[in-house]
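Handing you this structure, nothing more for now.
Of the protein chains in this complex, all but one are displayed in their positions.
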């Protein structure tokens, strides 16, 4: 067998093993290990590659962004900042058909700017938003769909664990990736709001809900106390990165400290909750970085097999058009998105396509945004859609089935796909802020 | 005719000058000379840009046989390759890549220290590469004399930061090449230490239009090495060709470095930068105020059982013969 053949078989084997339930880092690492062994017919060499990859993959300064932003996000959700933003938003949107849905999207977009994960967004807003919508006679499917759809914003609007992961694989600056995510994230939020308006107008039954005429307005002081902490945190983190005063790592640390101070001032954090947040941060960091380490073994294996270059030659030989490659890329991500989590999708597809994109002279930052948005559609699609699972397990209501959550999320997944194609066609949307 | 295969690795991408020239100069030159003799031909497999190792991983990659030949960036490995810090530990001597590359390379051949270091990592030293003409200081405000720098914040990386110990109350801020623009723009630092070619690449003139020609000097940072097991199996004639081409590659890189540097400095001025010269007295005063890092280097060599004292003297002697005399005699305590 030629190295290329071994490389190709190994990719198929990895996907197969992952789908059968093997831990993803183990599948990536073991298959790559065996592939190199076969490819070079040298067991020691395979061991040595494992040694180099494990040794120097975790040892990376910018990796520190992962624990720091995770910690900040956990503290922020425990401090109740998501609920506050939501309350202010609903006050503004009450009178519109589907308005409370739009408020959820808006609150999610703001909350997204202080948390790095979609899981946090999904669980927070399931609790604060779904019961309210159901109380106002909204269709439960619509209610959970809105939360699922807008939770995705958590990982597109910076800070975002996925943008960080991409920046490692593609060797781009974390700060640049964050800035690139701002406009696409806002665009997606606006598209969701437009879609909700559209659904309220043309499929009112799917939306449901009644107009509420309670006139409980908050005082300006109340509004300030509910929004200023979040806005302050956004200013520190994104402002610090944008002005260059803080590196992405430092912004994470400063953001975490500010979040802690906010939680302390509001007396919304027990020692136990604090320790839990730290423990949880460690678990998430270890899981993600071990996955990244294994993925680096995999991408080195691909490099040894010469697979990315072959793919490049193959597509160049067939004079594949830009859109053909992109379509192939999106389809692959959607396929993997049925069963894989976002990070794994990014780590599997990017090493394969990166040389291709470089050869086409496209911006790797733009490509990162495409990748993250495309891979995140998988959060909403069955059978494995993490956001939908989180909502189902948080909601704890037998009248709403997992199927309802998926059905409700479907229109939003579709909106994401449209936005994705717009982002592909107009790279300036991702690059304007750089 | 027999075919010899070689896997070449570097963690930097092929657009990096030394990688590009390895492909455009080293490999074709080896091929050409082997073809003249007619006994062997090479089959090169080049893996750059992190496809097998990252920039820091080249040393270990060659050691473990992931690549047969590689370009090790030595400044990452001050603990495993202390002797390689020779040029970095002797600032204010020679701002000429050609002279420094040749002098370091000759020290590597005449004394066992550098070869021993690489041998301990299971590899054979081939040649020294110098890819920058001289570190200079780039500041956002005018600097008329060195005393203007007192109390400022200055960005740099690695041993270069230690040069700042010669100025009162200066804070050295660690940063990479890609960070300098932002750091200077926001006022996080007042100056940054880098070389003209890098300054041009990262548009430093926009944020730091005042270059102070401190002439800290050229620093060797790239060494071509070969995996020892692979080397031992090579036919002697191939070894000889590689050794000879490695020396030509060393000089070729240094030539390009100097050309690129003078063009970069012209570009810097063209895009609004001004260059201030520093008098020999001021440079001498700076150097005198520094701790003697060259002697620290000597101590490390001597502790390792190498003749550090002689190496330093011989190195400075070679530079002097080439016309470069430092502002401070680093051989004196």
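Note that the chains are named A and B in the order they appear, and that numbering of residues resets to 1 at the start of each chain.
The rule is short, and it goes like this: a residue touches a chain if its C-beta (ideal position, glycine included) is under 8 Å from a C-beta of that chain, and two chains touch if they have at least 3 such contacts.
In this section, contacts and distances are computed from a predicted model.
J.: Any idea which of "Cytochrome c oxidase subunit 2", "NADH-quinone oxidoreductase subunit N", "Putative spermidine/putrescine transport system ATP-binding protein" or "TRAP transporter small permease protein" UniProt assigns to the chain that's been left out?
T.: Options "Cytochrome c oxidase subunit 2", "NADH-quinone oxidoreductase subunit N", "Putative spermidine/putrescine transport system ATP-binding protein" or "TRAP transporter small permease protein" narrow down to "TRAP transporter small permease protein" for the missing chain.
J.: Give the residue, chosen from A:35, A:108, A:123 or A:176, that touches the chain omitted from the document.
T.: With A:35, A:108, A:123 or A:176 as choices, the missing chain is touched by A:123.
J.: Pick out which of A:201, A:283 or A:403 touches the chain that's been left out of the picture.
T.: Counting the whole complex, the residue in contact with the absent chain is A:283.
J.: If the hidden chain were put back, which residues of chain A would touch it?
T.: Touching the missing chain: residues 18-26, 29-30, 33, 47-48, 50-51, 54-55, 58-61, 63-64, 67-68, 71, 74, 77-78, 80, 82-83, 119-120, 123-124, 127-128, 245-246, 249-250, 252-254, 256-257, 260, 268, 270, 273, 275-283, 285-291, 293, 339-341, 343-344, 383-384, 386, 389-390, 392-394.
J.: Of the residues in chain B, which ones touch the absent chain?
T.: 78-80, 82, 151, 153, 158-159, 161-162, 171-174, 188, 291, 293, 296, 300
Everything that follows uses one rule, which is that only the chains that are shown with their structure count from here on.
J.: Between chain A and chain B, what's the gap in Å when you average each chain's C-alpha atoms?
T.: Going by mean C-alpha positions, chain A sits 41 Å from chain B.
J.: Which residues, counting only chain A, touch chain B once they are in their complex?
T.: Touch list, chain A to chain B: 44-45, 48-49, 51-52, 55-56, 171, 173, 243-245, 247, 299-300, 302-304, 308.
J.: Touching chain A in the complex: which residues of chain B?
T.: Against chain A, the touching part of chain B is residues 47, 50-54, 56-57, 60-61, 64-66, 178-179, 182-183, 185-186, 188.
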